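A single protein chain has been removed from this complex, and every other one stays in its place.
Let's turn to chain A:
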Amino acid sequence: MIEAQIVYSKLQAVCRQMGEALQRISRSPLVSQDRAFATAIFTNELKLAIQHQYEPEHLYAMKDSVDHLFDYFSFDISDGDILLVADPYNGGTKGQTLTMVAPLFYHGELVLFPAVRVQIADLAGEFPGGFNPDAFEIWQESMRITPVKLYKQGLLQQDVLRFLLANSRVKSLYQSELDAMYACLRYAQKELQRLIKQYGQRLIESVYTMTNYSNRRIVEHISQYPKKTMDSKITFASNGENITIYVSINTSTNQVAIDFNGTGMQVNTPVNASLSTTKAFATWPILAPLADEIAINEGVLEAFEIHVPKGSLLNPDFPASVGFSTFITGHFISGVITKALQQGNTSTKLYSKIHGPGPQAILFSPFGMLKETVPLFLVPGYPESSEGWGPSALFGDRELVSAEELEFNYGFKMVKREKKANQMIVEIINENFVFNVITIIPEVENNTYGNITIQTNENRKTFHKSSTGISIRPGNRLEFVYERTGGQ
């Protein structure tokens, strides 16, 4: 066990190093600041050996995407191939999050191999950034990247790269992200080869030992659950329409069964959640108390059995839009799970609410003005967690954007970021440019998860719902209000 831990920690280090390298060489603030990525290593049986992630959405999507890629390319995977997929209907979460996989061969056999998932700044669609409040189908959000080889036996498929880049408003940034992902994967492959050479079979044995360990810890953890059905429901809204998520949780000796039967049907707004998204946000409240103690690997995933009715909000039929699922729906999925656990008389303290959606805005230059339109994903504050220790766990490990950075890069002056009563209020003045604004704001009846106010020369308007068609000019102010009771 001790040796397994030592050997496994080397594997963990490779995985973490992949992420560190990615964060340092990436040009996109989504990666370098928001850490909207995950890295992983898989076994030749496509079991998750180790995963490092900085936001919850990747938990299942990494494995599901890899499964889809290997299923698609079965019998046609070679040394040097680099596989790509970014499709909510092929194991993904939202269209802009791209999974890149580098199968590794040693003496002609598939061995441990690395994968990385990254949110790309733009993959076409109706609005820069891929978040479209009006979208009701997937093509309105972004290009669908179904399984495709970017490198074939080590050779870059130039035309495929050209095809991908042509379908982005941020061609050079996108290229640099692909280069960064590729470099990290190649680095990881080299390190894995070195480890395989050094440890041979012991390396894979360590993976299975630690996979069992993670699984045992979860099983032990869930053994405290009452032997009864814990159920709950939560209601939120999208474009004025109420949507209810139902869940029932049952535990057996070695698994948690989560059933979303009864949840509302899919809707014509982008709050539908792909199956991978739903699974991630459903399990995270249960994992949260253990997250710092166990490695994320196959043992974690195997501890859950999740049933989601097809055609429902949480497992929609193609081609429903899904863009807001991680910002909004995911929080309510976690919320309903926490509520069920608390109502099931598990320890309230242990199962603190980890959700807390808040308003955010995506800003971009007017269409057609620039050859490359880089969207600004503006999340200048956060709804404080229920325990009061900062943002909720689902906020991820993103860095809060600094006032200096906003001023230097985008010409915004942050004049206020303060806590007041139950709110965090951030006020920003646009000093230099004209921007189009998309607001993404969670909706819930008789409650609030914050709002965004835009003060122009002509008027002052407060947005309580996701909106498009807003334009701000120099001198205009944006005020973000985050409700500290958001997760309550």
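Things to note:
What we mean here is this: a contact is a pair of C-beta atoms (placed from the backbone, for glycine too) under 8 Å apart; a residue touches a chain by one contact, two chains touch by 3 or more; residues count from 1.
Quick note on the criterion: contacts and distances are computed from a predicted model.
Of "Hydantoin utilization protein B", "Tryptophan synthase alpha chain", "Acyl-CoA dehydrogenase family protein" or "Monosaccharide ABC transporter ATP-binding protein (CUT2 family)", only "Hydantoin utilization protein B" is the UniProt protein name of the chain excluded from the display.
The chain not shown here is touched by just one of A:Gln17, A:Thr146 or A:Asn239, and that residue is A:Thr146. Residues touching the missing chain, restricted to chain A, are 72-73, 87, 124-126, 137, 139-140, 143-149, 159-160, 162-163, 166-167, 169, 319, 366-368, 371, 373 (touch as defined at the top).
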